[in-house]
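Every protein chain except one is present and positioned as in the full complex.
The block that comes next holds chain A.
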Amino acid sequence: MKPELEPNIQSESPNTSNNKFISWFKQKWSNDPLFSILIALIIMVILQTLTLGFDYPSFGEWFQAWTNNWINILRNNAAIGIVALGMTFVIMTGGIDLSVGSTLVITGAFAMYLLDTGAQGILGGIGITGVPAIILTIILVMGFGYLLGSIIGVSITKGMVPPFIATLGAMMIFRSVTQHFTQGYNTSVPVEFLQISSFKIGNLMIMPIIYWAIIAMILYYVSKKTIFGRQIIAVGSNEKAAKLSGVNVNRVKLRVYGLMGLLVSIAAIIQVSRIGSMDFSNAGRGMEMDAIAAAVVGGTNMLGGRGFILGTVYGMLIIAVMNNLLNLFGVPPFLREAFKGVIVIVAVLLQRKEKSA
C-alpha cells in the first residue's frame, strides 16, 4: 500500500504562481504537523503588531517599542518555557508531571538558603562567598532538582505508581515542606547572583531568553539524534514493543523525570535571580498546567509517542503572545485564563482534523 499523494491542483489551472503556493500550502498543512502551529503563531504575531499600533514619531522608535515588548514577553516566559520543554519529554513517554510548580519553589528555596548573605546562609556560614558560592549554588541546585525528579521517576518505574499520582503527591509534599521551613524567612541574595538573569548584553536584558534558546536547541538535538531522544518516542508509542526491542523502558523514564527536575531547577535559578526572592506560597502555582498547555498546543500527544520540542517552543510563544495581546486589549485578568483554555482546545481540534484528513 502506497500512501496516496495529494491531488495535484496545478493541473486544473497550470503555472500560476498563486496555485503553486496553494498546493504547497495544502501539502504542508496536511503533512507537516508543526506547520499549522507556526501559521497560528505568525497570525498571533501580526495581530500583536497591529494592536501595538504604529503611533510613533519615527520607525526607529516604533521598532524600539516593538522589540522591547518582545523581549519582555520572551523574558517573562523563559522559565516556564524551559519547564515546558521537559514536560514535552515527560508527556511523550505517556506520563505527566504535576509537581513542577512545587519543585520550582523547593529548589528555589534551596538556592536562597545556600546563598543567603545573612546568618542563615549555608555557604556563607562555611566561608564560601562571591563567585565560587554562586557557581557552587548553581551546581547544587541543579543536582537537587535532578535528584527530586529521579525520586519521582523511581516511584513511577520501580514503584509502579501512575505518573499522575506520583507527581500529584510530590506536588503537595514539596510545596508544603518548603512553606513549613521558610516561615518568616527573609533572604537577601547577593547582588552578583542577580547578574545571572539581569546581565545586559548591549543594552538588552536577555539572559533568560538565551538560556531558554540554548536549552531548546540542545533538547531539539537530543530528541532528533540521540538514542535517548528516540527511545522516548518508542516508550510512549508502544511500551511493550520498545521493551521487546531491547529498550530499557525504566531507565528512559527515570532519565526523563530526572531531566524534568533538572530543568525546573534551572527555571528556579532564573526566577530567583530575576527578582532576588521567591514567594513560596504562590510561585509556580499553575505552572504545570501552562507547561502542559504549551506542549499540547505544540502538537504533543497526551497519550504519548508523538511530540516536538520545536512545537512546544511555538506553543509557549502562542500562549505568551496571546497573554500579551489580552493585556494590550485591556481584557480583565480573570478572563484571560478563558482565552488560554480556548486556544488549547482549538489547537488540539486542529490537529485532530489533520489526522483524519
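By our rule, a contact is a pair of C-beta atoms (placed from the backbone, for glycine too) under 8 Å apart; a residue touches a chain by one contact, two chains touch by 3 or more; residues count from 1.
The rule is simple: contacts and distances are computed from a predicted model.
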Per UniProt record, name of the chain withheld from view ["Histidinol-phosphate aminotransferase", "PQQ-dependent sugar dehydrogenase", "Ribose import ATP-binding protein RbsA" or "DMSO reductase anchor subunit (DmsC)"]: "Ribose import ATP-binding protein RbsA"
Touching the absent chain when the full complex is considered, from A:I233, A:A267 or A:I343: A:I233
Hidden partner chain, touching residue among A:N69, A:Q195, A:N248 or A:S277: A:N248
Contact footprint on chain A, counting only the chain that is left out: 1-3, 225-228, 230-231, 233-234, 236-238, 240-248, 301, 305-306
